[in-house]
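Please find one structure pasted underneath; my questions will follow.
Shown here: the complex without one of its protein chains, the others still in place.
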Amino acid sequence: MKILYFAWIRERVGFSQEEIDLPPQAQTVETFLTWMKSRGEEFDYALEKDGAVRIALDQEHCNDFSCSLEGVSEIALFPPMTGG
Amino acid sequence: MKILYFAWIRERVGFSQEEIDLPPQAQTVETFLTWMKSRGEEFDYALEKDGAVRIALDQEHCNDFSCSLEGVSEIALFPPMTGG
Amino acid sequence: MTNDTKGPIVRIQSEDFDTAQILQQATKDNSNIGAVVTFTGLCRDEGGKLAALELEHYAGMAEAEITRIAERAFAHWPLDQLIAIHRHGKIAPGENIVLVIATSSHRQAAFEAASYLMDFLKTKAPFWKKEHLIDGTSSDWVDATDKDDEALNRWKDI
Partner (left out) sequence: MTNDTKGPIVRIQSEDFDTAQILQQATKDNSNIGAVVTFTGLCRDEGGKLAALELEHYAGMAEAEITRIAERAFAHWPLDQLIAIHRHGKIAPGENIVLVIATSSHRQAAFEAASYLMDFLKTKAPFWKKEHLIDGTSSDWVDATDKDDEALNRWKDI
């Protein structure tokens, strides 16, 4: 799985992307995030504000954290957007 | 009193402006319009559609036909506007 | 940010105007604007049937009335600038009729002020349009539409 980080989430994690094998328990967005936070202090710090983390699956917003990750090849994590 | 006519009201009256002495009964917009229509066929024809006639007193819209004409020096009569 | 030293700029003219140039001037001396909304109203060719529009106007009142509307907008929204240019006389299809520019540090203020000014200008500014058709058969005054009157209801609290 390709994982991308943006803005201050990227800064807290310390890099902008990685290629990683997800563990079997990371079946949905919710279980994926729980696992991510357990990967180390920098991940826990980057993702601590649950309400502030936005997620995109294969470049589409996902607002439903019960979404399955089956068939997904790119996950992006980022704070609320400030475009325009 | 200077009276101005615009668009199809001007075309029906046959000219675009005149300088005229108002009769004593033309004290308000309403009595002024009644008198205007009595001036001849072309005026009656130009002003027949009551709802369609708009009036400006000294270059300001007047929506209240009970308005007094005291102190007014320029009256304009025209159909609904189609600017923009 | 409201600039209290400025008011709206209103111009009534027969000659055409250059939207791009006016837009550039409106923004060049201020780096704190944020949002610029521009409305350009062009003469439609009505599916190729229109030869020209003729815009009759009430000189003096046209400028006064648009200025009154623009000043109400200026008082209501936090605007930097509000510019309105309206042409009169003969206008060919594709040519400019009207230009409104609203600049503000707030996006919605700029959108709303420009939209407000256009809605009022449509029904309150003393202009009347006559259509000249290509086949020469008729030259009719354009009717005011209920839709334009209804558009004003959106702003009844302003």
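A, B and C are the chain letters, set down in written order, and residue numbers restart from 1 in every chain.
Simple rule for what comes next: a residue touches a chain if its C-beta (ideal position, glycine included) is under 8 Å from a C-beta of that chain, and two chains touch if they have at least 3 such contacts.
The structure presented is a predicted model; accordingly, all values stated were derived computationally and were not measured.
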Where the missing chain makes contact, among the chains that are shown: A, C
Touching the absent chain when the full complex is considered, from A:3, A:36, A:53 or A:76: A:76
Residues of subunit C (touch criterion as defined above) contacting the omitted chain: 19-21, 23-24, 27, 30-47, 93-94, 105, 107-108, 110-111, 114-115, 118, 122, 151
In subunit A, positions touching the absent partner: 4, 6-8, 10, 56, 59-61, 76, 78-84
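The criterion applied here is as follows: only the chains that are shown with their structure count from here on.
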Interchain centroid distance [CA atoms averaged], subunit A/subunit C, Å: 48
Averaged-CA centre spacing for the pair subunit C and subunit B, given as whole angstrom: 26
Subunit A and subunit B: spacing of chain centres that average the CA atoms, whole Å: 71
Subunit B: positions in contact with at least two other chains: none
Residue numbers of subunit C (touch at least two other chains): none
